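Okay, so here's the structure we're looking at.
With one protein chain withheld, the remaining protein chains of the complex are depicted in position.
And now, chain A:
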Amino acid sequence: MNLHAIKAIYAFEMGRFLRTIFQSIASPVLSTSLYFIVFGSAIGSQMTEIGGVSYGAFIVPGLIMLTVLTESVSNSSFGIYLPRFTGTIYEVLSAPVEVGEVILGYVGAAATKSVIIGTIILGTARLFVPFEIVHPLATAGYLVLIAVTFSLFGFILGILADGFEKLQIVPMLIITPLTFLGGTFYSISMLPPAWQTVTLFNPIVYLVNGFRWTFYGKADVNIAVSLGMTVLFMVVCVGIISWVFRTGYRLRT
């Protein structure tokens, strides 16, 4: 195991995060605050409780999830796309490193950033709405699991992308809509029965509900199913990345 290489890549990526710390943190914190003001305080005050949880508190896990998912995907995809774009990837490709080490470095750093941002948003949310977390350890674990999984997903996007605009498309056109439709702002039991069935094909439903369970001890979907789906997705991502490095697809000529 080339521990020095993992450390070097991780430190390099975290350095990039620290150089842009202001926009890295300010933008998600600001947008989430806006959500809390509009949906939590303004509209939320007119809403009834959902399953014994106030509407403001109900949307907290979903909003954290929304940011963690998009941040993980964009941080990680950018992290590996940038060296491909500038050509500095030659160094990683010619170094005595294996795929696992490269993933640990890049994805580890991207996931760390997402967890930091998710935690900051959690703190910000607490300023707007009162809530208690029932299973705090599970919340932390779930946050890390989701951050890692979607950073892996972003890493794949960064390898497949052949232009900066492609990096934006997936978070904007897939992750954000699916998160909005994945029960961030509502309980799926509020939907007509036909739409409830359709919603179950949205993978984000399982993530949001799993995460919400760690907060309030209840959710629309069974926690075991949520966890299973997340882990499955992670395994698929690791499989794809291993294949990419083994065949050199899009990396080596």
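Going forward, a contact is a pair of C-beta atoms (placed from the backbone, for glycine too) under 8 Å apart; a residue touches a chain by one contact, two chains touch by 3 or more; residues count from 1.
What we mean here is this: contacts and distances are computed from a predicted model.
Novice: The complex has one chain missing from view, so what does its UniProt entry call it, picking from "MrpA C-terminal/MbhD domain-containing protein", "PRC-barrel domain containing protein", "Peptidase M56 domain-containing protein" or "ABC transporter ATP-binding protein"?
Specialist: The UniProt record for the chain left out of view names it "ABC transporter ATP-binding protein".
Novice: Which candidate, A:Gly52, A:Gly87 or A:Pro192, sits in contact with the chain we can't see?
Specialist: A:Gly87
Novice: Residues of chain A in contact with the chain that isn't shown?
Specialist: With respect to the unshown chain, the touching residues of chain A are 2, 4-5, 7-9, 11-12, 15-16, 19, 83, 86-88, 90-98, 248, 252-253.
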